[in-house]
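Have a look at this one.
Complex shown without one protein chain; remaining protein chains in place.
Chains: A and B, in written order; residue numbering restarts at 1 for each.
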Amino acid sequence: MEVISILSEMDWAVVAPLLVIQAILLIVAIIDLIRVDNTHGPKWMWTLIIVFINIVGPIVYFIFGRRQE
Amino acid sequence: MQWLTLLQKEMTENVRNVKWIWVPLIMILIAIMDPLSNYYLPQIIDAAGGMPEGAEIQLPDYQPSDIVMMSLGQFSSIGVLIIALMTMGTISGERKSGVSELILVKPVSYVNYISSKWTAAVLLTLVSFSLGMVASWYYINLLFGELSFGALMQVLFFYGLWLMLVVSLSIFYNTLCRTPGLVAFLTIATIVLMNLVTTIFSHLLDWSPNKIANYIQQLLISGSVPSELIGAAIVTIVMSAVLLIASVYTFKTKDMAA
Partner (left out) sequence: MALLTVQNLRKQYDQKTVVDSISFQFASGKCVALIGPNGAGKTTTLRMLSGLLKPSSGTISFAGMNRHDDIRKYIGYLPQHPVFYKWMTGKEFLVYVGRLAYMSKQEAEQHAFRLLERVGLSEAGNRRIGKYSGGMKQRLGIAQAMIHRPKLLMLDEPVSSLDPIGRRDVLNLMDELKQDMTILFSTHILSDADEVCDELLVLREGKLVESGTMNELRETYQTAKMELGLERNLAFYRDKVAALPGVSACFIDRNLLHVSAQDITEARQTILSAASDEDWPLTSFAINRASLEDMFMKVVND
């Protein structure tokens, strides 16, 4: 119940940008993961990390998962 | 011309490896984390079960300048870490993999090679940082009170100089060693060391680049640029230039192949 009350109290103009950023990061990370030839560590692991860890997951993937060059 | 070709390649690379997407987004997140969480702290505490009976939540009455400092505080830690990680392989990685062998057998000037790498990294860093601060500014005006656009520009300029120094350090270590992880470590370690030295010899080092954030706070409160900030800015620019020259020098004296 509290969660719902928070949601209704929050000003959507305030929260929307956060959600948009989270969504972009998630989508870009997934597309990139599909596109690259190989990653450090197995791809399935990165899929789980990107999808289930909010915001931090995609970032950790970009920094540590991608192979450079 | 050659410099532009090199820069263009760096920019294209950073677009294709999606750095131009994730770095700005992270910088925005870093910048708005504190404004948002502080504003919603009462609700968050409520949602977590509330305070015990009788306890009042006494939140300080934040001024816009306090929030700017919070954002900058995040840039000083997470932001610097991200910059170090994002730039750690720009030269060292190319040498480690061996691509640099194909590039440097062409008549490429080392000055062009290094300065184009530096420019690409500085551009990505500063644009991302600026977007982050603009987002923070948006929330400050929405939630905490007015901060002038002029003040925002001054914050961007002076703190941007500090981030430029961080990039210069990373580029320098890139020319010194071949392992990207080591480059990131040395960059962070140097900054931590500079912080330490600045804290210990605070009274002697009025113009230390590490003090830029403190002077920005004074600037925001008083509304005028403290003279020490000018000094620190000049020191920062000079240090960046020296690091770049040193980078070219180490590159010239080093064998480019294993």
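Throughout what follows, a contact is a pair of C-beta atoms (placed from the backbone, for glycine too) under 8 Å apart; a residue touches a chain by one contact, two chains touch by 3 or more.
Treat the numbers as computed from the prediction; the structure is a model and nothing was measured.
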The one residue from B:Q2, B:Q43, B:N141 or B:T179 touching the chain left out of view is B:Q2
Who touches the missing chain here, B:M11, B:V108, B:L156 or B:M194?
B:V108
Mind listing the subunit B residues that contact the chain we can't see here?
1-2, 5-6, 9, 13, 16-17, 97-99, 101-108, 255-257
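We take it that only the chains that are shown with their structure count from here on.
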How many angstrom lie between the CA centroids of subunit A and subunit B, rounded to a whole number?
23
Give the list of subunit B residues in touch with subunit A in this complex.
17-19, 21-22, 25-26, 28-29, 32, 36, 39-40, 43-44, 46-47, 82, 85-86, 89, 93, 97, 99, 135, 139, 142-143, 180
Within the complex, which stretch of subunit A touches subunit B?
2-3, 5-6, 9-10, 13-14, 17-18, 21, 24-25, 28-29, 32, 55, 58-59, 62-63, 66, 68-69
